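Below is one structure, written out as C-alpha cells; comments come after it.
One protein chain is absent from this view; the other protein chains keep their places.
== chain A ==
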Amino acid sequence: MRRMVSRAVWPAVLLPLPLLCGCSSTQSPLFPAGQQAANLYDLLLLMSMVCGTIYVLVLGFLVLSLVRKRRASVAPNTVVAPPDKGLRHVLVVWSGFIIAALSVLVLGSFLADRGLARMQDAEVLDVRVNGHQWWWRIAYREPGGTSWIETANELHLPIDRTTRIQLVSGDVIHSFWVPNLAGKTDVVPGRNNSLDLTPRKTGWFRGQCAEYCGLQHAHMALDVKVDTAGEFAAWIARQKETAHPPTGDAVASRGLALIETGTCGLCHTIRGTAAQGRAGPDLTHIASRHSLAAGSLPMSRGALQGWIAQPQAVKPGTLMPFIPLEPADLNAIAHYLEQRQ
C-alpha cells in the first residue's frame, strides 16, 4: 500500500518524542491503523514540515537581526533612518513565499478532505452509535436482517472493510473520536452525522468523547477492537445470542432474579430475561467486554462488584444510582453478570 510505505519513511519526524515519554499508542493520531487516520497522518506530516520550515526561517531571521548590530551601538536616544528599499523587496519575496506555502497547504487539505469523503467500499457495515451522558450505546444491524443487535462501550470492526458509523445523541452534544482510525465527528442532537471507518490493522484501540458533555466527560471512553473477518463474524454471532437462564447454579439464578425483580432491570436490558430497561447499557454480554463503565475500570469480577456496590465512588455523578444491597445479593448479581460472556 502506498500510504503504508510513505509512513514507513517518516515516523522519525514525529514519533521519537512521544515514545520517549512513554506514551501509549492505542489512542493517538500518530499511530494510524485505519485508512482515514492514515490520510490525516500524511497531512499532519506535510503541515508539520511546512510550518516547521517557516518557524526556523523566522527564528533565524530574528536571531540574525538581534546579533548583527550588537557592536554598532549608538549614543542613547539618537534615531536612525536607514534606506528600506532592500527590505521592501525582501518583504515582497517573503509574501510570495507565504502565499506559495499556504497554497500547498490549502491544496493538501482539500485533497485530504476529498479522501475522507470518498467511498472506500461499495457496501458498508451499518453501525449506530448513540452518545449518552456518559457512555456509548452501540447497535449493529443484524447481517441479512432488519433488527439491531445492541451492546455498549465496545465497538468491533472488521479489518479492510468500511463501517459507517451513524451518530445520534440521546441527550447533549458528544464527539466520537477514535484517533487511530479517523478524526472526530460531533454527535449533535437533532442532526444525523456519520463517519466511515476503514481499519487496516487489527488490535485494540481506544476512543474517547471529545466534546465537553458534563460532569463525567472524562470517563466517556470506548474500546475498539479491529477483528479479522472470521473473528468478527464469530463475535457478532455471539452478541446476537440471548441470555439463557442459568442452570444448576443457585447463586447465579438468585442474581438474575434480583436483577429482574429489583432495581437493575428498570434501566438495563438482558435479552432473554425480564430485565428490559432502556436507560442504561445493555448487559446481555457484559462480561465479554474489555472494560466497565465506559472505560472507567478494566473488566473483572472485582471491578463488577465494586461498580455495582459504589458507582458514585468510582465515577462521581454517574447516572447509575447507588442501590443499597446485602453482601450476599451483591455477590449473586456480580456472579451472574460475570457469566454473561
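Before moving on, here are some points about what is shown:
To be clear about the criterion, contacts are C-beta pairs under 8 Å (C-beta built on N, C-alpha and C of every residue); 3 or more make two chains touch, one makes a residue touch a chain; residues count from 1.
What we mean here is this: contacts and distances are computed from a predicted model.
When the listed names "Acyl-CoA/acyl-ACP dehydrogenase", "ABC transporter permease", "Peptidase M16" or "Cbb3-type cytochrome c oxidase subunit I" are checked against UniProt, the chain not shown comes out as "Cbb3-type cytochrome c oxidase subunit I". Interface note for the absent chain: among A:L102, A:M119 or A:A233, the touching residue is A:L102. In the complete complex, the residue from A:S48, A:S147, A:T228 or A:Q276 that touches the missing chain is A:S48.
The missing chain lies against chain A, touching residues 14, 17-18, 21-24, 26-30, 37, 39-40, 43-44, 47-48, 51-52, 54-55, 58-59, 61-62, 64-66, 68-70, 72-74, 76-82, 84, 87-88, 90-91, 94-95, 98-99, 102, 105-106, 108-110, 112-113, 115-117, 133, 171-173, 175, 177, 179, 182-186, 188-191, 193, 206, 208-218, 221, 295, 316-317.
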